[in-house]
Structure formats: structure tokens, C-alpha cells
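A single protein chain has been omitted from the complex, and every remaining protein chain is retained in its original position.
Then we have chain A:
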Amino acid sequence: MSEQTPTTVSESAAPTQAAPPEKKSGNAMQRLLGGAAGRNLGLVIALALLIVVGAITAGDRFMNVENFLNIIRFASIIGVISIGMTFVITAGGIDLSVGSVMGLASVVASLSWVQAAADQTSWLLMVAVALAVGGAAGLVNGIVIAYGKVVPFMATLAMLVGARGLAELLSNKQTQIVSQQGFLEFFRGDFLGIAWLVWIFVIAAVIGWFLLGRTTFGRRTVAIGGNFEATRLAGIRVKRHLVALYVLVGVSAGIAAVMMLGRTTAGTSTHGTLYELDAIAAVVVGGTLLVGGRGTIVGTVLGVLIFSTLTNVFTQNNLSNSVQSVVKGVIIVVAVLLQQRFASRPGRSS
């Protein structure tokens, strides 16, 4: 019993004050690398490595301004979809229908009577139609998910199938050539020597970044993904917000459809096939949590650029699509592993 005699530490031997929140320089580094900046830094390094590989293997064919603009132009359509996708994934949802909604929007906007009506008014009518189709599909998704309580995966899977079918019906599985002159002219043109496709991507990225990080809309999105029930109980209209999010991603698919029409000068039901997977991959590689609660537009943009640079390097070296797919798969897995390693979520450390 003797070794269990009570021992009372005297008051003076004890720490005299509560620990202040410590901020040591060593930890500042740790914080930086663990934080958003650190994650993005990792992506930037990955992108830089890819560029180095491109420069070594393809030399001047790769390292020129024209080619870099190509890479971004190639990234722009998937990029716009990925920005919309970042929002739904941050809120803990998913939208599998973006690719086929994009196809549907491209078909509807290039229907002959729509083009004819655009000839009478303005080419912007085609744009409005595409955005409306995307928004409407998103609205349906959102209502089914928020009010019908169908899980997003299933609801948008149904939309994926349905929208593609509808696009085939409307187009008779034919490719619809865009002949509307205003539309064609706009997309042939550029601004400051840079193609409009690239500008649209840049503008979407800036708006998305601002919306997610700086506005009440973004705060609600993150909160819903972080804890749906707590957000609901705090008095936020979570259902309405969910609908808004799916409309947003739908509209982004509509914008992508317009860009696709501009680039290919044709609308078809096969536009956007499997784009949902590319978009989800870019978002997740960029550092947005698939379970929701954390999202980053900068990361998404870097993710998209990584994939399109990769494609470019492979094409420059005449490597097959299949090899490319294998490498893409590896990148996705590695990125997710790294995320878990370096950005372990707070409260669940060690």
C-alpha cells in the first residue's frame, strides 16, 4: 500500500498558467504544408514535374507558348464542368449526369429551329438555350435529391441515362452542324490573342473561387458538406441550397456545351461522354474531399491542368491512349493517398 500514498503536487511546481495557443516557427511550416497552401504546392510541384518531363521528351515541340495555350484550351471545357462539380462534392453530393447533360444541351442548342430563331435574333439565344437546358436538368436533379430524398449518386445516374437518351431522340443520333454565323464567328475570334474558350474557363474559375471562399453561398456549401444535420439545425435552408447547387453544376454543364459547340461547330448526343469521370477525378486530385466539407477551386484548376498537360505530353510523344489511361489511374490513386497522408483531418490526428 505504501507506494500508493497520496501525493499532492504543490501549487508552485505546477504550470503556472494555461497554455496559450502556441505558434512556433517549426509548426508554421507544418501548418503551411498541412493547410490549403501546402496541398496546392504539392499540385504545383506535380505540374512542374510534368512540364519538365514534357520538355525533356518532346523539347521545343512542347516548350512553346502556342502549345501551352493548347493545353489550357484543351482543359477549358472539362475545367468549367469541374468547377461546378467542386461545389456539389464540397457539399457532400455528386453529379454523374454532367457529361450527358452537356450532350443534351449541345443538341438542343443546335436544333435547326433554335439556330433559325437565333438567326432572327442573336447567337446569344443558342447560349441561353444551352444554359437553360443545363439549369433545368440540374433543377430536376436537385429537387429529386433534396425533396425526394434520393441519394445523389442514384438520382444523377438516372439523369445520366435519361438525358443521353433524350439527346439521341432529339437529334435522331445525327450530328447537327452549327451554321449560325454569329456563333461561329465569336468562337473563331479571340481576345488579346487568347481564345474565348480559355477566357471562359478563366472567368468561371475566378467566379467559382470567389463564390466558394468569399460568399455566404460558399459558406453554406461547405457547412452542408461538413455536417448536414448541424447546418439544418442552425436554421439554414439546406434543401433550397442543395437545389441551388445542382442547378449551378447543371448550368456549368450548359456552359461547357456552348464551348463544345464553339470548338467542334457541331452538336451531338455523344458530346461529353465520360466527362463526369474526368471532372470528378480532377476535383478529387485537386484536394476536395469526396465526403464533403472541404473544397478548393484552385486545387480543381490545378487538377484539370495536370490531366491536360499529361495528355499533351503523351500525344507529343505518340504514346497510346491506353498508356495514358493507366498513368491517369495511377495519378488519381497516388493523389488520394498523399491527401490522406498529409492532410489528415483535424480531430482525427495521429
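Keep in mind that, in the parts below, a residue touches a chain if its C-beta (ideal position, glycine included) is under 8 Å from a C-beta of that chain, and two chains touch if they have at least 3 such contacts; residues count from 1.
Methods note: contacts and distances are computed from a predicted model.
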> One chain isn't displayed here; going by UniProt, is it "Electron transfer flavoprotein subunit beta", "Sugar ABC transporter ATP-binding protein", "Benzoyl-CoA 2,3-epoxidase subunit BoxB" or "Glycerol kinase"?
Replying inline: "Sugar ABC transporter ATP-binding protein"
>> One chain isn't shown here. Among A:R164, A:R294 or A:K328, which residue touches it?
In response: A:R294
>> In the whole complex, not just what's shown, which of A:L160, A:A223 or A:V243 touches the removed chain?
In response: A:A223
>> So one chain is hidden, and I want to know which residue out of A:N141, A:T156, A:Q180 or A:T231 touches that hidden chain in the complete assembly.
In response: A:T231
> If you put the missing chain back, which residues of chain A would it touch?
Replying inline: 1, 3-9, 11, 14-15, 17-24, 27, 30-31, 34, 214-219, 222-223, 226-227, 229-237, 293-294, 345-350
